[in-house]
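With one protein chain held back, the other chains of the complex are shown just where they sit.
Order as written gives the chain letters A and B; numbering starts at 1 within each chain.
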Amino acid sequence: MSVTDSAAPSRREKSSRGKIWQTFRSFWKDQELRQQPTAQAGEIWLNGGINRRDFVGLLEASMALAGVTACTVQKPENIITAVRAPEDRILSGAEYFATTLTKHGFAVGVLGETHLGRPTKLEGNPDHPASLGAATADMQATILELYDPDRAKKLRFGKEARTWESVAGFFKERRAEVVNFHIVCEPTTSPTFLSQMARLRKVLPNLHCYSCDPFERGNTYKALDEVFGAPNRLLHKFEKARCIVAVDCDFLAEMAQSLRYSHDFAEGRRIRSNRDAMNRLYAIETSPGLVGGMADFRLALKPSEYGSALNVLANDLGLTAKLSKITLTEGQRRWVSELAVDLKKYRGESILIAGDRLSSDEQALVLLINNHLGNLGKTIEVLEPAPDLYHTAEPLTNLMSQLGESGKHVLIIIGANPVYSMPGDIDFPKVIAKADWSMHLNVYEDETSQYCQWFIPQAHVLESWGDAYAYDGTISFVQPLIRPLYQGKTATELLSLILGETNQNAFDVMRAFWKKEWSGIDFEKTWQRSVRSGIVFDSKSKSLKAYPIAIQADSLVTSIAAKVTDSYEVQFKPDPVLADGTMSNNAWLQELPKPFSKLTWDNAVYLSPKTARELKLLNGDVIEISSPEGKQLVAPVWIQPGQAEKTLTLFLGYGRSRAGRVGNGVGYDVASLRSQKNLHSISGVTIRKMDASHVFASTQSHTRLEQNMTKPSPHFDWLDYSRRPESVHSAVKSNQPETSLIPRNPRLNAIESGGKEAWGMTIDLNTCTGCNACVIACQAENNIPSVGKDQVLLGREMQWMRIDQYYEGSEDDPQFVHQPVTCMQCENAPCETVCPVGATVHSAEGINEMVYNRCVGTRYCSNNCPYKVRHFNFLDYNDMADPGLQIMRNPDVTVRAKGVMEKCTYCIQRVNRTRIESEKSGIPVGPNELMTACQQTCSVQAIVFGNLNDPKSGVFETSRSPLRHEMLAELNVKPRTGYLVKFFNRNRQG
Amino acid sequence: MKEQDPNLYGLMAEFATPESLVESARKIALAGYKRFDAYSPFAIDELDEILHCENSWIPRLALAGGLSGAAFGFVLQHYAAAVWYPQIVAGKPFDSIPAFVPITFEMAILGAGLSCFAALMFAYRYPHPYHPVFNVERFSLASQTGFFLAIEADDPLFDSVQTKALLDEMSSEAVYEIPK
Partner (left out) sequence: MPIQEQKSDDHFSLRDESILPKGESFESVTRSISNGKDAVKGRLAFRLSLLAALGMVFLLCVAVTHLFIRGIGIFGNNMPSAWGFPIVNFVWWIGIGHAGTFISAILLILHQNWRDSINRFAEAMTLVAVLCAAMMPLIHLGRPIVFYWLIPYPNSMNLWPQFRSPLMWDMFAVGTYGTISLLFFFVGLIPDMATFRDRAKSRFGQYFYGAIAGGWRGSARHWSANKTAYVILAGLATPLVVSVHSIVALDFASSILPAWHSEIFPPYFVAGAIYSGFAMVLCISVLLRRIFDFGRYITQRHINTMVYVMMSTGLIVAYAYLVEAFIIWYSQNPPEIQVALDHYTGAAAPVYWSVIVCNIVIPQILWLRWARCNSYCVFIVCIIINIGMWLERFLIVVSGLSRDYLMSSWAEFHPTLWDFALLLGLLGLFSFCLLLFVRYFPVIPMYELRSSIFKSKAHPKSSEVLS
């Protein structure tokens, strides 16, 4: 929904208000938690959501991938498979190639699974330090972006098609004249690219380079510079920390190294016995993020109050005696003081981590507190500087003034989309118009491209050669999984064209660069090894032993003094799924339920229940937010328990106008309210309720754990457990069923049946962060379609995995529990009894199998499933004829037709593939060789799958753990998937 | 025996009331006739005895049909679930007999019903579109208001003259010859 749309609600929304279907809507005594804005979508229900389905049909339909089939042949001489040797290429099998994706310019390694040269799935690269085999939801969804039919296909000048050679000619002419070159670039750490930039600077004296980062992470760089006097970097060692404090920092989700940090964080939180220690997590944040969801203690603050909290903390810890003006309430202040007391116990064993959105002074203060507590060098390594575009680039704001100078100007925008992503006070189209020539290199023709004369389709990262530094300085290589589908070019290739070099191939440029870098060693061997594994081994940055601190806390405290306001505040945050909106056209991500709100296909303005009550707002009500600068934004409201009072959180990444057919017009764009001055938050906004409403598609109604009479997820206090484990064990046991009198099928291998294979899974609720990566992994692995907002509204989303969200405690300060739910593979599966055709039956190994071809679609199995993990193809969700999708789909998994039930089968195709290969080779399946897609991608290793009867497999221990409980165990369905209970570490007296 | 008209099926008497029909039928039976039939627009219980209608085979057949239906139903289920293609369903034993009861029961009813119906149709010789009695014009009243009694020519006692006289004696409205 664009801004104008929300101001004047569409006819559909208006006309459907007050229809009789409202009588069917559930009403909650708890009005604030009422989650039924969907009751207004009368017409969608009346036509079964068909109309919008046509729109969603576009996302996966009509992929006119001209010549795609001709492009699927890789260059075997160049790319090197990671896991299996290419010499004995098996045509039917999957091959894995290591490559690298980037986040904020930093590398995260992935493995691309390909079948016959067709990339089908991305997984984390186990060798890569930032991944360790895990991958985030958006990384995995990159595969869908590769095949997106809306990707830019044509190189053009104005509206005319041009060739790459004509671009070369253009630059030849420009080099002959004396012109100013302005290169606007997305954040990058690519050594090859940066070296090209350095060469370009020498060739073109009038070159200006700008960094265009929609997240504006400059404060972080600045704080490091201030504190160390050098661009050192930090490496947090969460596995060593006993006490962690995150200040508006979602280190589990928003950072480039979040996967690694999640992994390390979970190491300190995995409880298998009462002897295992558990770290304690404090989170100060405005809107619930993954970190807040995991926190043992959570404090919801306005963005303007972070400074006060840090000031109090520094004061209590004795770092500074100065106390500026404090805006905290008594309770909040007590919270911080208790934190300080706790931190004192964990000197050298704690981590304070500050988010990118904090001011540089606040971040610097956090660093000083860490230093004060002796954490630097212990739990936080200080790394030597590494190349980063940020250090050589000018701020984008300079561009305007420099374009105004005399002379001719060429503006080249590489990868970035400033027209969309820059704050609303920069009129970027006008900036582009100032340049004499403008050029845009991008994967999509987006908001920026339309104002540029030249447009060059960019090669997708999975079609490119390249390199980047990981967060710890490890050099990572990007290698293509497929030849460019649309003759796209990489940034490296464009730069070498500008340089006028004859060697313009990215592969050659990159090889030449590294040949020079690695002079003196066996280049070919290192190259082969590095490309094969995706990283250059042992290239991690050195950690510094000595790092003089350049500033004093007292000076910082003055500058972070709170600007006291009692007015409403706005915080801008990257969307938890779409981040900056670059991947808006990705249906998997659009339909991925966001953590906590479970919203799909929308961004909303988050409000706390109390604030909403004050403003008399309900979910879906549309408000107009006015900034003190006089700018307005119209957006719908979502009531989010745990949100800070009087604070509105707005999410980036939506309201795209030229994202593509999937992403266009979804949600609202925050740009109009954002400005250079107020990049991350605004104080003093006013709110006006509009006479309109918006329909949100949330996949779960908000649920307080206490309200759910069936108690799906018990949790305990860790200290209680470590002292009196038996009480917890018996409490866990209490809801587990007694032995049943009903006779069992003798052929089913169960946990008692000795060495026979019996597959099972445990999910550790104590480490699960609710990050959603497993959901997308499952979607990619199992060819699960996206269905569109209207179908989600009707409760017909297809993801086989979902993460249930429960709240506990008061709505202002709730505790959060995530519970990933997928098919439990019940031994006494209730779905199986009721299927009249035997389309769902059990394997002897204990998998509840789904025989798609036999399914007639009675849907009785779903009715009888107590966990509701079955999904039905109500309409033709899968486009069987589409060439692009045919390429992308996993050939090992049947694509389901209309009218067929589907569900998780523990990745039966992986089980079978492993078994077949084990039978062929005669080597038994290894204890942990077999991983389901969700398990494979889980950064915190919450999911453990394997043979329950193999003492060496990880699941052997967890399935017999006294902490394992079964959801709805009282039904005696004997689920094979169990949960390890969640603990909170809230007892500070211990 | 007198020579019979080969084209004569028999003789038919029409009666105004069911009572006279029953009375006449009784008399004809007493006279020793075997191959005669009474026709009425509704069932008259008294005629069963007179005509020696014996239908006890119908319920027996129905019982047999019911038992076979039940047996078939059970064996079918047992065979499919436990012998031919046993599949693990909900962890239950392959031959989970309680779950087979409803279909066994329904098959019993179906078997009994179908065999009972088949027996009845056999008793009617259904469909039997042509019958000589239809050649009597007034016989169309047999399905409405008329009561008829027909003595067939191949009855051993049948004599076209004497039998007609016998019928005339009765309280019949009219006596017709039934051509074949």
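By definition in this document, a contact is a pair of C-beta atoms (placed from the backbone, for glycine too) under 8 Å apart; a residue touches a chain by one contact, two chains touch by 3 or more.
From a predicted model like this one, the values you see are computed outputs, not experimental measurements.
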Visible chains in contact with the missing one: A, B
Contact partner of the left-out chain, one of A:687, A:885, A:901 or A:963: A:901
From A:862, A:918 or A:987, residue that would touch the chain that is not displayed: A:862
Option from A:268, A:830 or A:975 whose C-beta touches the chain left out: A:830
Positions on subunit A where the hidden chain makes contact: 21, 23-27, 36, 38-39, 42, 45-50, 53, 700-701, 703, 707-710, 712, 791, 794-797, 802, 804-806, 821, 830, 832-838, 841, 854-860, 862-864, 866-868, 870-876, 897-901, 967-968, 971, 973
Residues in subunit B touching the chain absent from view: 17-20, 22-23, 25-26, 37-44, 46-48, 50-51, 53, 55, 58-59, 62, 66, 73, 76-77, 80-81, 84-85, 87, 89-90, 92, 96, 99-100, 102-103, 105-107, 109-110, 112-114, 116-117, 119-120, 123-131, 133-134, 139-145
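Methods note: only the chains that are shown with their structure count from here on.
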Between subunit A and subunit B, centroid-to-centroid distance (C-alpha), Å: 80
Subunit B to subunit A touching residues, read off their complex: 86-94, 99
Residues of subunit A defined as touching subunit B within the complex: 742-748, 826-830, 832-833, 838, 841-844, 974
